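Left out: one protein chain. Kept in place: all the others.
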Amino acid sequence: MIRRKREGPMGGKLFAVVVILIALASAVPVITHTFVGATVAPPEDISTHGAEIDKQMDETMIEAGLSFLAAQIVLGLFVWQFGGRKDGPLKNFPGGAKYLVLAAVLLVGAEAIALGAIGTKAWAKVYFQPASADALPIQVQAGQFAFYFRYAGPDGKFGALHPEKIDEGNSNFFGLDPENDIPARDDIQSGELVIPVNKEIHLMMHAKDVGHSFYVRELRIQQDFVPGLDLSLHFTATKVGKYEIVCTQLCGLGHYNMRGYLTVVSQEDFDKWLKSQSNT
Amino acid sequence: MATTLPPPQTVEEQPRSTHGNGLGGGFRHLAPADNNLRAVKDPAGEPARTGIWVGLSAIAMMFAALTSALYVREGAATDWQHIALPPILYFNTLALIASSIALEVARRRVAAFMRNQEASQSPATLWLNVTMGLGLVFVIGQYFAWLKLRSEGLYLPTNPNSSFFYVFTGVHVVHVVGGLGGLTRVMVKFRSSARSLRRSTIDATSYYWHFMGLLWLYLLFVLWLKL
Partner (left out) sequence: MAEGQVHVAHHGPPTSFIRKHVFSLDHKVIGKQYYGLALVAVFTGMVLSWIMRIHLVWPNSPIPGLQWLSKVGAPGGIVTPEYYLQLMTMHGTLMVFFVLTNAPFAAFGNYFLPIQIGAEDMAFPRFNMMSFWTTFVAFIILVAAFFVGDGPPLSGWTAYAPLSAVGGDSGPGEAVGQTLWGLSIFVFCIASLLGALNFIATTLDLRTKGMTLARMPIVSWAWFITSCISLLAFAVLLPACLLLILDRLAGTSFFIPSGLNVSDHLQPHQGGSPLLWQHLFWFFGHPEVYIAILPAIGIVSHILICNMRKPMLSHKAIIYCMMGIGFLSYMVWGHHMFLSGMNPFSALVFSFPTLMITIPATIMTLIWLGSLYGSNLRINSASLFCIGFISMFVSGGVSGFFLAQPSIDIYLHATYFVVGHFHMVMGVAAIMGVFAGTYFWFPKMTGRMMSETLGKWHFFLTLIGTYAIFMPFHYLGLAGNVRRYSAFTDDYLVPLVPVHKFITYAALFTGAAQLIFIFNLFYSRFKGAPAPDNPWECTSLEWSTPSSPPPFDNFGGQHLVVYHDPYQYGVKSSTGDYLMQTSPERAGETP
């Protein structure tokens, strides 16, 4: 049988160098939060529940990052040492498969369970607890391709929605029927989500046409709108400012352009704003 | 000529080994020179039987998915409107069960012929025909069930119950028609001059047919329970 000329070790050593360099280079932007001049990190957290999420991310980043680096470096080292080796003495990894399997099960298993268990607390805070009774209720409707918000007005009640009455040309975004529906008469519609700082908001989500999603990075919240389902979110913003709301569920050609603004203001400014809206 | 059977030709079987299927991969179509399988002791482990079980699992999984879709859809909205199942469904059920019984009788007649215990093909052919006839009765009966629903104004999109009724019965009947095709193939092979029907072919076709019957009983139960 013709024996092929076996390749020398150069390819292996090149691989080792490349893979270790790539691994190290990949870690840099994670640590410095910059890549080709752009800032690549989550923005400042302005929510009351975000701290746990950020902590979870940091812990996962450390564990995942270390595993990533360790695996790539070990891979590189082993290929450097044993790649292209001709007729060297074959030996088995000390302990064979047994300890590796055990390590995988115990270490990874423990890590996974720990992260999973700790993460439930942050998840529960957002999703298991209902909004508190004195949260400010605001309704948001997502439709191709904009978000509209509705405040209940002085009567504290929301009017019913009538999809067949939606008339964007006449600013009836929600399909309200003020003539026949008394609670609808004082509802305030807005293209902007204005909320008071440090006040819990109960955001009631309604989809007009297809699936959408509500995402505010700084608030560390994201939730899909599902047509036909009454879903809601609750959160509290802790810092005044203007933040982007973006749609994250593919909803059609305008998906990239579907955004709104969350404006967090002081309680007095909010009351002033609300009053000015109901006068228009 | 017609009264004495030709002596069965000797077929040397592969030595059975303890590993693999003992026959060599794929080399299982040992046959006499004249291709008459009637004399051949059918080797075991033919892939047709394995294949049919695999296929039936896929079909079962598909109906499991449809069943869960039914449950989810029921819970998703309040527009679940009970419909009356057309009574002909129960008659069709009897026809399908009877066809399975007929198929089992047919199978035994076929085996008797292929093992030279029976001289004539007629009994086996008769029972195969009965099976297929009853299967056809089922299919036509399902069509009448649909006509009955339509006469009540229940079409595919009318309400979720009717939608699922048509989907479940429609998908099932498509598979039954496939089964009829399989039975036709068995008949053609059986009656061919080469008598080239293999035991595994008729076995696999029978498992499929019986499964269609069992599946129908399950579907009928779900339809009765939920719709």
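Just a few scattered comments:
Labels for the chains are A and B, by order of writing; each one numbers its residues from 1.
We adopt the following convention: a residue touches a chain if its C-beta (ideal position, glycine included) is under 8 Å from a C-beta of that chain, and two chains touch if they have at least 3 such contacts.
This structure is a prediction, so every number in the text was calculated from the model and none was measured.
In the full complex, subunit B makes contact with the omitted chain through residues 9-12, 17, 19-27, 29-33, 35, 45-47, 50-51, 54-55, 57-59, 61-62, 65-66, 68-69, 72-73, 76-79, 156-157, 160, 163, 167, 171.
Interface with the hidden chain, as seen from subunit A, comprises residues 1-4, 6-12, 14-15, 18-19, 22, 26, 29-30, 35-43, 52-53, 56-57, 60-61, 63-65, 67-68, 71-72, 74-75, 78-79, 82-93, 96-97, 100-101, 103-105, 108-109, 112-113, 115-116, 119-120, 122-123, 126-128, 143-144, 161, 163-164, 166, 175, 208-211, 213, 215, 217, 220-229, 231, 244, 246-257, 259.
Criterion: only the chains that are shown with their structure count from here on.
Chain geometry summary: the mean Cα position of subunit A and that of subunit B are 51 Å apart.
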